[in-house]
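Missing here: one protein chain of the complex. Every other protein chain is in place.
Order as written gives the chain letters A, B and C; numbering starts at 1 within each chain.
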Amino acid sequence: MYLAPDGEEAEIATAASDFLVGAMPIDRLHVAGSADMSAELRALFGEMGWFALAVPEAMGGSGLSAVEHTLFFREAGRQCGPIDLLAQSLAANVAQDAGLRAALIAGEVAVGLLVADGTQFRLLGSSDAAWGLTVTEGQAALYPLASIAPAALPSLDPANSMRLLGALPEPAHQVTGSHISQLGQLGAAAMLVGMAECALDLIVEYAKVRETFGRKIGSWQAVRHPCADMAVRVEAARSQLWYAAAAMKEGRADAAAHLDAAKHLANQAALANADSNIQLHGGIGVTDEHHAHLLLKHALLLSRLFGGKRSLLTRLLHAELED
Amino acid sequence: MYLAPDGEEAEIATAASDFLVGAMPIDRLHVAGSADMSAELRALFGEMGWFALAVPEAMGGSGLSAVEHTLFFREAGRQCGPIDLLAQSLAANVAQDAGLRAALIAGEVAVGLLVADGTQFRLLGSSDAAWGLTVTEGQAALYPLASIAPAALPSLDPANSMRLLGALPEPAHQVTGSHISQLGQLGAAAMLVGMAECALDLIVEYAKVRETFGRKIGSWQAVRHPCADMAVRVEAARSQLWYAAAAMKEGRADAAAHLDAAKHLANQAALANADSNIQLHGGIGVTDEHHAHLLLKHALLLSRLFGGKRSLLTRLLHAELED
Amino acid sequence: MDLHFSEADHLFRARARAWLAANVPNEVRPAHGPESAQFDRDWQRKLFDHGWAGVAWPSEYGGLGLSGLQQVIWYEELARARAPHHINTMYIGLMHAGPTVIARGTEEQKAFHLPRILSGEAIWCQGFSEPNAGSDLASLKARGRIEGDHLVVNGSKMWTTDAQHADYQELLIRTGEDGLRHKGLTWVICDMKSPGIQIKPIRTMLGDEHVNMVFYDDVRIPLSNVVGELDQGWSTAMATLSFERGLGFIGDQLELYERVKRAIDLAGKTRLDDGRLALEDDGIAQRLSSIKADCMAIRAMTLADIAETDRTGMPGPKGSMMKLMVTTTHKALSEVAGEILGWSFLEFGGDRTAHPWTYDYLWSWVFSISGGTSEIQREITADRVLGLPKSR
Partner (left out) sequence: MDLHFSEADHLFRARARAWLAANVPNEVRPAHGPESAQFDRDWQRKLFDHGWAGVAWPSEYGGLGLSGLQQVIWYEELARARAPHHINTMYIGLMHAGPTVIARGTEEQKAFHLPRILSGEAIWCQGFSEPNAGSDLASLKARGRIEGDHLVVNGSKMWTTDAQHADYQELLIRTGEDGLRHKGLTWVICDMKSPGIQIKPIRTMLGDEHVNMVFYDDVRIPLSNVVGELDQGWSTAMATLSFERGLGFIGDQLELYERVKRAIDLAGKTRLDDGRLALEDDGIAQRLSSIKADCMAIRAMTLADIAETDRTGMPGPKGSMMKLMVTTTHKALSEVAGEILGWSFLEFGGDRTAHPWTYDYLWSWVFSISGGTSEIQREITADRVLGLPKSR
C-alpha cells in the first residue's frame, strides 16, 4: 500500500512535467488561436510517445498502466492541457486497425471528443480532427469526420474549440466495456486535480509577495483561511485520485466507484479553487493576461466530461466498496 | 413606505422587551424543568394582555395588527420564548366560544401546538395543556386534550417539551382561511429573527472582550468575517420580516409569498447564526451554561414549524409578487 | 411600518412605465467601441430631453430631485422595461463625479460640468485605484506637484473603466508628503485630452476591454480644477464612495429579481442531460426558490434602507452588507443558470447579448472584487456596523 508517485512513476511524472512545461505551457493560452492541439504539437507529443502511454504493448503502445496515465494527465492539467490530448490517447485504444492506431499514436491524424447534447453532438478540440471519439459507460467508438463540416461555435474555454454536429455517420471502430471510459474519467479527473493544484500554487505564491495595508496579503486570515480550504480540497481530491488510479491498475471490483468519487472530488476542487484563486488575487485575478480565468473556464468544461455531478453521484450512492 | 418599527410600534416593542426580559429571560432555560410556560407565567402574560395582541377588539382582544404581533414575537425570540406562547396567541383567534376565548386570553387554560408526523401527532409545549391547536394552510382547529394522556418524549429543545399522540378527538373549534397560519408563520419567523439577532449580539459582545494570542478575538479576521456574514443574514431576514408583516397587515395579495420568503430567510439566519455563534465562542460555546446551544436547539424546532424548507420553497418558486 | 406608496409615487411609477414602454430603444447596445459610448450619449440625451435625467440629483442642479423611494421605483421600471443598463459610460458622471461636484465643487465647476453630465455630452471616468493601491486606496502614489497655478501630475492609475471614451476624470493624487496615507491627497478634475495622458486597455476574463491603465507624464491640470480643498481629497473621495455604497448599486439589486424570474422560466423549459426538465430536479428548484427569497430580501433591505435615509437625510453604514448580499446572490444565480443551460452555457465568445447568463457568471468575480472586494466589505461591516476592534 503506497499512495503517491513512486520510483519510476515519479520519474515519468517529472519527464511529463518537463516536456509539458516546454511544449504546452499554460502561457500559450494568452495568445489568440491557441485552442486545441496544433498539428505540430500533436506530432511532437506523438514523437515523444505520450499518446501511447496507456496503449498495450501488443497494440504498439508503451503498455503502462492507469497510474502513469493519471500522472501524465495531472501534469497536463497543470498546464490547462486541451481535451483533445485525452481524446487522442483514448482513440489509440479504440482503433481496431493497426495502421490507424499507429497514425494516432504518432499524432499524424487528429481526434476530437464528441459529446451528446440532446439529439445533437458537440465536438470538442482539434479543428482539423479527422476522427471523433464518443465514450459512454459501456462503449467507445470512432467516427470519421472527413465528410462532415461541423458548425463552429464560440467557446468559453480558451483551451478548446467547440463545434456542433447534427448527426453522426456510422462508427468505423467500436469497442465495448468500461476500460476506455474509465481511462477517460481518470484522465479528466487527473487534469482537474492538476488544475486545482495550479490554482493553489498561484495564490500561495502571490500571497507571499503582494502587500496591502502594509502587510503581505498571505498574513491576513481573510486570505490564509481560504487558502487552507483550497489545500484541503487538493489533498482530498489528489488522494482519492491516486486510490482510483491504483484500483483501476489492479483491476479491483470497486474501481468504478473510486473513479466516480475521484472525478466528483476533482470537479469540486478544480471549480472551487479556481473561484477562490480569482477572488483572492483581487483585480489582477479578473484580467485576461492572468492564468486565473483559464483554470476556471477549462474546469467548467472538464467538470462536465466523463461524469458530471448528477450522473456521478447517482451511480456512487449505492456502490459497494472493498477493503 | 417605511420598513422599521415606528412610533407606537416601537413603543410596543420596547414594552414587550422590558416585560419579556423580566418575566421570561433566556437565563431561565439553564434551570431544570423550565420547558414550556408554567401556569403562573401564562397567567402573567394573560394579565398583561399579550395573548390578545392580534385578537380583534370585537372578540375581546387588543385589535392590533400583524406588525405588533411580529414585533412582540421577535422580542420573545430573543429570549428563546417557547412555542406555546405562540400557540396560545393563535388559539385565542380560533376559539368560537367567548368564555373559552376569554380564558385563553387571560392565560387561564393552556394550549399546546399539535403537529402531524405521519399518522401520529406531536404535542409541543405546555404539559398541562387542556387544548391542542392544529394549524394548516387553510384551517386551524382546537382539540380538547382533557381525556388524552400523550406519551412524554425527551426533547432536544430545552424551551419546549414534546409529547406523542396516536390520534386526535373531534375538534371543538375550527376556523378556515389562511389568517391563523399566516399569523403563526409570522410569529415563528419573528422568533427566529430575534434568535439570529441574539446570536450575533452574543458573539459581538464576546469578541470585544475575549483575548487570544494577545489580541481581542474580534480583531482577528477569522472571527470578524463570519460575524459580518451573520450581520448580513440578520439584515436580510429582518428586512423581509418587516416586509411580510406589513404585507399581511395591509392585506396585500402577495402577502403569502412574502411570508414564505420571510420564514425561509429566518430559518436560515437562525440556524446559521446559532452555528457560527457556538463555533466562534470556542470551548465556552459548547457548555450547557452558555446560551449558545439554546439558540441552536430552539431554532431546530422553530425552523420546522409553519413551513419547513421544502414546503416553503415549493410554494415560493412560482409565486407572483406585486410592486 | 407600511408598504404604502404615496399617490405621487404611484403617479410617478405609471408615468415612468408608460414613457419607458414607448421610448426604450429596440436596438441592442453595441458591446464596445465609440459606438457603445455614442449609444449611451444618445440614450442619456433622450432621458434628458424628456425630463428623466439625474433622478438622484437635486432639482437646483437640473436633476429630478427624487426621493430615494422614487429612485427605487425608477430603477424597478428600468429593469422591468429592459431598458439600457444604467451601468454604462454615464455611470461615473451621474453617480460619482456629479454628486461630488454638487457636494464639494465651486460654482464655476458646477455651472460648467453638471449640465454636460446630465445631457450626456460629457463622459467621465474614475482615477482612484493604482497597481499597488487597490483595496488599500490610502497607499496611492500618483503625485501632483504644484507649479504656479497648475498641478503637474505623474504616475499611473488602474482599473479605470471607459477611460478611452471619457472627457473628464475624477482623479485622486498625492499632493502632500509621501507615506502619510489619507493625508495629503487631492481630488481634481482631469481633462482626458490633456497632453501626457496615455491609456492602455486591460482585457478582462469577460473578453472585453472596458477597464484601462492610465499613465500620466507631466500632465498639467489647473488648480481651479481641484474639488474640495487641496490635500483634503480623502474627504472628497469618501463622499463619493459612501454614495456608491448606499444608492450606487440600487439598480443591480432590483434587477436581480427580474433575472431570477427569467431563470425559473428557463428551468421550466430546459432539459437536463438525463432528459428531465431542470425544474424537476429538486436541488435546482430549491436553489432557485431560495435565491428568489434572497432577491426579495434584497429588495426589502433596499426599501428599508432608502426609507430610513429619506427620513434621516443620512445614508447609513449598511451599503457594505448590501454589496455582500447582492454579489453572493448574483454568483449563486449564475451558477444555477450554468447547471440549467448545460453545454450551451459554455458557448461564449464575449457577446453579452447572445449569452447573458455566461456573461453574468463571469461578471460575478468582477462584481465581488471591484468597488471594494468582498473581503473589504466584511472588514467595513465588522468595523462600522458591528464596532469590532480593528484588524489593522
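We adopt the following convention: a contact is a pair of C-beta atoms (placed from the backbone, for glycine too) under 8 Å apart; a residue touches a chain by one contact, two chains touch by 3 or more.
This one's a predicted model, so the numbers in the text were calculated from it and none came from an experiment.
Student: Please identify which of the visible chains the hidden chain touches across the whole complex.
Tutor: Answer for the hidden chain's contacts among shown chains: A, B, C.
Student: Taking the full complex into account, find the residue in B:Met162, B:Leu186 or B:Val232 that is in contact with the omitted chain.
Tutor: Per the contact definition at the top, the residue touching the missing chain is B:Met162.
Student: Consider the whole complex, including the chain that is not shown, and state which of A:Ala116, A:Ala152 or A:Ala228 touches that chain.
Tutor: A:Ala228
Student: Which of these, A:Arg122, A:His258, A:His281 or A:His298, touches the one chain of the complex that we don't see?
Tutor: Only one listed residue reaches the unshown chain, and that is A:His258.
Student: Name, in rising order, the residues on chain B that touch the hidden chain in the full complex.
Tutor: 115-118, 122, 153-157, 162, 211-215, 220, 222-223, 275, 278-279, 282-283, 285-289, 292-293, 296-297, 300-301, 304, 308-311
Student: What does the interface between chain A and the hidden chain look like in terms of residue numbers?
Tutor: 1-6, 9, 67, 200, 204, 207-208, 215-216, 218-221, 223-225, 227-229, 231-232, 235-237, 239-240, 242-243, 245-247, 249-250, 252, 257-258, 260-261, 264-265, 309-310, 312-314, 316-318, 321, 323
Student: Spell out, residue by residue, where the missing chain touches chain C.
Tutor: 281-283, 286
Definition applied: only the chains that are shown with their structure count from here on.
Student: Go ahead and note the Å separation of the Cα centroids belonging to chain A and chain B.
Tutor: Roughly 51 Å, centre to centre.
Student: How many Å are there between the centre of chain A and the centre of chain C, using C-alpha atoms for each centre?
Tutor: The separation of the two C-alpha centroids amounts to 39 Å.
Student: For chain A, give me the residues that contact two or more of the other chains.
Tutor: 220, 222
Student: Residues of chain C touching 2+ other chains?
Tutor: Within chain C, the residues that touch at least two other chains are 375, 378-379, 391.
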